[in-house]
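See structure below.
The complex is shown incomplete by one protein chain, all other protein chains being positioned as in the whole.
Moving on to chain A:
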Amino acid sequence: MSIKDYRGDVEKCCRCSCCKFIPLQKVKGSKYSYACPSIAKYNFNAYSGGGRLLSMYSMLKGEMDYSEKLKEITYNCNMCGACGVSCNYAMDMQVNEPISEFRVESVKDGQTHPALEKVIEGLRKTNSMVPVKGKRGDWAAGLNLKNAAQEQVDVLFHVGCKTSFDPKMHKLAQATAKILQKAGVNFGIAGDVEVCCGGRAYQMGYEEDARSQAKKNMALIKKAGVKTVVTGCADGYQAFKVLYDKFGVKGDLEVLHISEYIDMLMKEGKLKLTQKVNMTVTYHDPCNLGRKGESYKHWKGVRKPGNRFMFDPPKDYRRGEHGVYQPPRDVLASIPGLTLSEMTRIKEYAWCCGSGGGVSESNPEFAMWTGKERIEEALSTGAEAIVTTCPWCEKNFKEAIMASGSKLKVYDIVELVEKAI
């Protein structure tokens, strides 16, 4: 694909500004009505979803070329997909796909960001998106877990770079392992041979590197003979489920996020949450588990003749409707003593944590600003903790909380489930 393939979509933008706000029915007042962190922070229209499409349109018409400013705009986007959800409430056109494709094309054309280049160089050398400290499987020391590369297992637990190499995040993987053990799941990890999913590389625009990681992971999965992958990271979930499908390598692999899997195990009676966790929490939907986590929709067809932007066969647009929203909420609702107090912006129109799209690497100040906005919204619910289901969100929230001096706590859902079993 190239942005030329999205000409019909980008020229359809009517600059209505819906992409800047959460869906209008959901607006509850003058606070928390904005959807897109990029336009909310930088204000100029070029930073909005529609503005990005109009810039692409201008490039396609040959009226504009790459520039330093355009590059700055391009990389100051969390790739969170909120603009697409708001647009696609009313419009039948692709929004997130051309924005993503523009990044890919920018990278191909050498319009890269030095901070992201550095991350990708690291990925190519170490198969990790974060600096490697120790070994990938160090977190599992003493847990006596099966190695999926050597033993037959039903489920592969893909831990992910952030949780594997950040010692502060090891507890998430350890909690997940304990939960799966408690439920009697025959699972294993890939340990030191696990590699990065490639999802964040794709968000940054490095499609070839993402494809390379996809091939490595699928080769490992094929060799291990597992039919189900459970991820503890929302980015990993989106990569295995959506991106690999888009790349045509997923096959019939079942991909579940740990929050979905816990919900499933509970509903099958294999896991019971009995211990009280007396706490009021709010839940943050990670973009890659929510709106960007809905299945990829393969389509091949042609535009119908005439002046309508319609296709044969019809395109089934990904509007964020089928992300993973209810399972984590059902899990939280099953924890005795725990109360869920929702934020204004939730589910498909949730505000991003700030760490996506390479922003935490290319512009940490913007990532922090976005995170602080979310923390403020979380505090407005009266909750004492914000729960999420992605280590990248957790990291960004913790940094935002530290910077803002808030007392809000941050948990991954597995930490609360571990407390409750």
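The definition used in the following text is that contacts are C-beta pairs under 8 Å (C-beta built on N, C-alpha and C of every residue); 3 or more make two chains touch, one makes a residue touch a chain; residues count from 1.
Note that in this section contacts and distances are computed from a predicted model.
Participant: Unshown chain, UniProt name, "FAD binding domain-containing protein", "Protein-export chaperone SecB", "Glycine betaine/proline transport system permease protein" or "RNA polymerase sigma-70 factor, ECF subfamily"?
Facilitator: "FAD binding domain-containing protein"
Participant: In the complete assembly, which of A:165, A:325, A:392 or A:411 touches the absent chain?
Facilitator: A:325
Participant: If I consider the whole complex, including the chain that's not displayed, which of A:43, A:181 or A:295 touches that chain?
Facilitator: Of these options, the touching residue for the absent chain is A:43.
Participant: Of the residues listed, A:310, A:333 or A:403, which one is in contact with the missing chain?
Facilitator: Selected residue, touching the omitted chain: A:310.
Participant: Using the touch definition from the top, which of A:54, A:149, A:193 or A:340 touches the missing chain?
Facilitator: A:54
Participant: When the complex is taken as a whole, what residues of chain A touch the one chain not shown?
Facilitator: Residues of chain A in contact with the hidden chain: 8, 11-18, 20-21, 23-30, 33, 43-46, 48, 50-52, 54-55, 57-58, 63-64, 67, 69-70, 73, 85-86, 88-92, 305-310, 314, 317, 319-322, 325, 347-349.
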